[in-house]
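Could you have a look at this structure, given as structure tokens, before my questions?
With one protein chain held back, the other chains of the complex are shown just where they sit.
For chain A:
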Amino acid sequence: MAGRPVTIKAWPGAMAATVVAVIVLGTLLAVALRAEQGRGLSPSDWAAIRFTVWQAILSTLFSVALAIPVARALARRHFFGRRILVALLGAPFILPVVVAVLGLLAVFGRKGVLNGGLAWLGLPEVQIYGLHGVVLAHVFFNLPLATRLILQGWQTVPSERFRLAAQLGFGPRDIWRIIERPMLARAVPLASAVIFAICLSSFAVALTLGGGPKATTVELAIYQAFRFDFDLGRAALLSCVQMVLVGSAAFVALRVSTKEGFGRGLDRPIARWDGAGLASISLDSVSIVMASLFLLGPLSMVVWDGLAGVLAMPSQVWAAAGISILVSLGSTVLLILLAVPIAVAAAGRHQWFEVVGLLGIAASPLVIGTGLFLIIYPIADPFALAFPVTALVNAVMALPFGLRVLVGPVRDVVQSYGPLSASLGLTGWSWLRVVLVPRIRGPLGFAAGLTAALSMGDLGVIALFADPEHATLPLQMYRLMGSYQMQAASGAGLLLLVLSFGAFWICDKGGRSDAHT
């Protein structure tokens, strides 16, 4: 029955979408108006643009190229711990960047495990700061993402196809040519586009591992223009550049993207009859072991060093942790208030609502932050509003992910139970309370958990706005690292890790516990 969407009211979604559009586009406008005409880009601005693009290309290349063998191994092998490893591949998404950087420093840094080993062997030490470090950190974050996206591609190949291949006596080369290469030709561009866009807007990694004239991203340059020179005109100009860069990359990513979002259900290996040869067994084993070491090494160092550092933490760390929890809560509430109405409107006849939510992908948090600063500056003290602004921007940045998780389930509820709800007169609040929320509890908890964790670990806008007296936990941790109090920073890192993963776990669990069928 082609019916009218009777239970669906679009106006709350329209309001939420307007709020998002005003935040993203309004700040852009504020920034663009401020950018000085005819000033042009300085040589150091051009250097920042070149570095941003170059490191993003390298990061994408390494992440995707290394992900292919790992994804293939995960697709065709059964082994103990496979499910845990696949689940672990989702962890970097909610892992705070500063925490990961701390872990990477513990492994690859000057006093790290790797250099310790090299010195013992009498070899020269490796340097983590600069381009290497930025690319290394990006690969750490995006190799798992690329692996998940490509593994998803492998799982879309029907297992019957591999059965047929086995029956026809295909060798590895035939399987590659006839099944795997065409699949990768679809999956790799998607993964590359997404990762390229993510790496373009990298701020916290560049802040901690980059810096200097040779390793400054555009986002970092915006921050420096803002914080160090208080040159709002230059910050605005760079924001416009960043907007064009990320906007075009996000546009490309959306064009090649499919509806599949987070690749749930990747924990089932496909029955395969190939790959019994010694060469492919060794390749798969090496891929899995190396990937596990690369992911788990830095994480276990964070835990190990952190346990030792907990006692060395100054009291500001606890205060900062309290602030971070409040900011994270605020973001999560805001996300739900924005995402649920937009998802409901998008589930009806107004599918374009979803696109408004995706604005958050094209926007850069530092650009929004700069714009908000310019808007707030004449009327209030922006530094006094640092935490609410951070909570708001984090909610907007998490919105694309939240919508991706929610729109499908909301649409299912509307399609399956719309007529029944309408015939019973279940509308408005009653419908929300009795039908929608209980039926989308799982995805809602998942989306809330992602937001809570992302916001807890965010080191972005807060770096622009915070005054020296107050900080969120990631910022406090960054300050400790900056003043070489590594032990205290390690303790704070462990605390942040626990808070981020804990926030995700509580929300996700809350959505699933006592789950209604």
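Note that in this section contacts are C-beta pairs under 8 Å (C-beta built on N, C-alpha and C of every residue); 3 or more make two chains touch, one makes a residue touch a chain; residues count from 1.
As a convention for this text, contacts and distances are computed from a predicted model.
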The complex lacks one chain in this depiction; which UniProt name from "Aspartyl/glutamyl-tRNA(Asn/Gln) amidotransferase subunit B", "Stage II sporulation protein M", "Copper-exporting P-type ATPase A" or "ATP-binding cassette domain-containing protein" does that chain carry?
"ATP-binding cassette domain-containing protein"
Selected from A:S292, A:T427 or A:Q487 as touching the chain missing from the view
A:T427
Of A:G81, A:P158, A:G322 or A:P438, which one is in contact with the hidden chain?
A:P438
Residues on chain A that touch the omitted chain in the whole complex?
1-4, 6, 416-417, 419-420, 422-427, 429-431, 433-435, 438-439, 516-517
